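Complex shown without one protein chain; remaining protein chains in place.
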Amino acid sequence: MATTPSQFTAVETASPRADLSVIALSGQLDAHTAPEFERFLEQEVRNENKHKLILDFSALEYISSAGLGVLMGFIEEVRSDGGDMKFACVPEKIYHVLDLLGFPVVFTIAPTVDEAAVAFTN
Amino acid sequence: MATTPSQFTAVETASPRADLSVIALSGQLDAHTAPEFERFLEQEVRNENKHKLILDFSALEYISSAGLGVLMGFIEEVRSDGGDMKFACVPEKIYHVLDLLGFPVVFTIAPTVDEAAVAFTN
Amino acid sequence: MSAENIIEVRIFEPNTSVLAELREFVISTGRLVGLAEETLRNIALAVDEAATNVIRHVASQHPCLIGCTCETNSNHSEVTYEISWDDTKPFNPSIPEKEVISQRIGTFTPGGLGIFLMHHLVDDIAFDYNNGKCVVKLIKRV
Partner (left out) sequence: MSAENIIEVRIFEPNTSVLAELREFVISTGRLVGLAEETLRNIALAVDEAATNVIRHVASQHPCLIGCTCETNSNHSEVTYEISWDDTKPFNPSIPEKEVISQRIGTFTPGGLGIFLMHHLVDDIAFDYNNGKCVVKLIKRV
């Protein structure tokens, strides 16, 4: 029986401010789709030099440590370029996982994209 | 046909000075044996807190980037603890690989273990 | 104590394309035995973490298959998911302390999250090794 492998997409969506990039995540972010997400962030951060990122989690159904590892791999890089990665619209079931690991201490988690944008002061 | 998988050993051997650890490598250090080498260095550096290491390459027959990646993963850690990793007795065929990648710029490579020990000044 | 009724067993290829099916296996068998939706999600994540580790750290070194078994004990007070795989040596990792994980997250150092998560998503976790098979048991009391 062939179940479909995990599906995941990351796309840039409308941003409330020109200096910010909003990235909408959807589907399942596990060890199967993490490499795809990593390539997406490489393109954004390294090739297009974007480093003020808001990640919109509203359509994300699932995340495992493989997906969280990808995020951890970029946070230092965007911060050293004067940017940050802020999380918005995190569903309860995903928040539960972030919380278990202590992500809220290190990452700003805002209820909406607009509130995440306000958290970028400079 | 079942050829034996790659064999590799790392063992601590007699050191010329009490503050230095000499590690003799032998066999083939590739992606199959690299995890074993990583566990060995984790034990030495993280558990036994050794951070002045001389790696004796004389009996090492083969190295690939997977093995070199393990070394790169520990160099910063030992240096931040006031230590270093110095290479000794590197056979010509192994030196060729190190040289292609520019390792001699970052790692001290000494002809003998005693000369590597002298390079640890403090 | 001991898990005695096998509900279902399935064998998976050791690559990440099976993870979605593996999670569905946990969710459908867990529903069968009456676990709550939040519990199902937690166990599915714990099982995913265990299998991902086998795919990343074992299957890249040796050929192996991954088995997943759902069992309950005789009085149905416990549901156990066993993840098993062929290996040449036992696997019995120490569970990282919360402080170690906080420090890793704070310094953006990856690694160690999977085993920490597994441990915190179920009531009990046990590691076993028998006849060339490693087993992780993820136990949920109901």
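Just so it is clear, A, B and C label the chains in written order, and each chain counts residues from 1 on its own.
The rule is short, and it goes like this: a contact is a pair of C-beta atoms (placed from the backbone, for glycine too) under 8 Å apart; a residue touches a chain by one contact, two chains touch by 3 or more.
What you see is a predicted model; the values in this text were computed from it and never measured.
A.B. asks: For the chain that's been dropped from view, list the shown partners it touches.
C.D. replies: A, B, C
A.B. asks: Touching the absent chain in the whole complex: find that residue among C:22, C:40, C:55 or C:70.
C.D. replies: From the options C:22, C:40, C:55 or C:70, the contact with the absent chain belongs to C:55.
A.B. asks: Need a quick check: the contact residues on chain A for the chain that isn't drawn.
C.D. replies: On the side of chain A, residues 31-32, 35 touch the unshown chain.
A.B. asks: Given the full complex, what residues of chain C touch the hidden partner chain?
C.D. replies: Residues in contact with the chain left out: 13, 15-17, 55-56, 59-63.
A.B. asks: Contact with the hidden chain only, please: which chain B residues?
C.D. replies: Per the touch rule, chain B residues meeting the hidden chain are 1, 3-6, 28, 30-32, 62, 64-66, 68-69, 72-73, 75-76, 93, 97, 100-103, 105-106.
To be clear about the criterion, only the chains that are shown with their structure count from here on.
A.B. asks: Select the category (line, ring, star, complete, other) that matches the graph of chains linked by touching.
C.D. replies: line
A.B. asks: If you tally contacting C-beta pairs, which comes out ahead, A-C or B-C? Let me know.
C.D. replies: By the number of C-beta pairs in contact, the winner is A-C.
A.B. asks: For chain B and chain C, let me know how many angstrom lie between their CA-based centres, rounded off.
C.D. replies: Measuring from centre to centre gives 35 Å for this pair.
A.B. asks: Indicate the whole-number Å distance between the mean C-alpha point of chain A and the mean C-alpha point of chain C.
C.D. replies: 26
A.B. asks: So which stretches of chain B touch two or more other chains?
C.D. replies: none
A.B. asks: Name the residues of chain C that each touch 2 or more other chains.
C.D. replies: If we look for residues of chain C contacting two or more partner chains, we find none.
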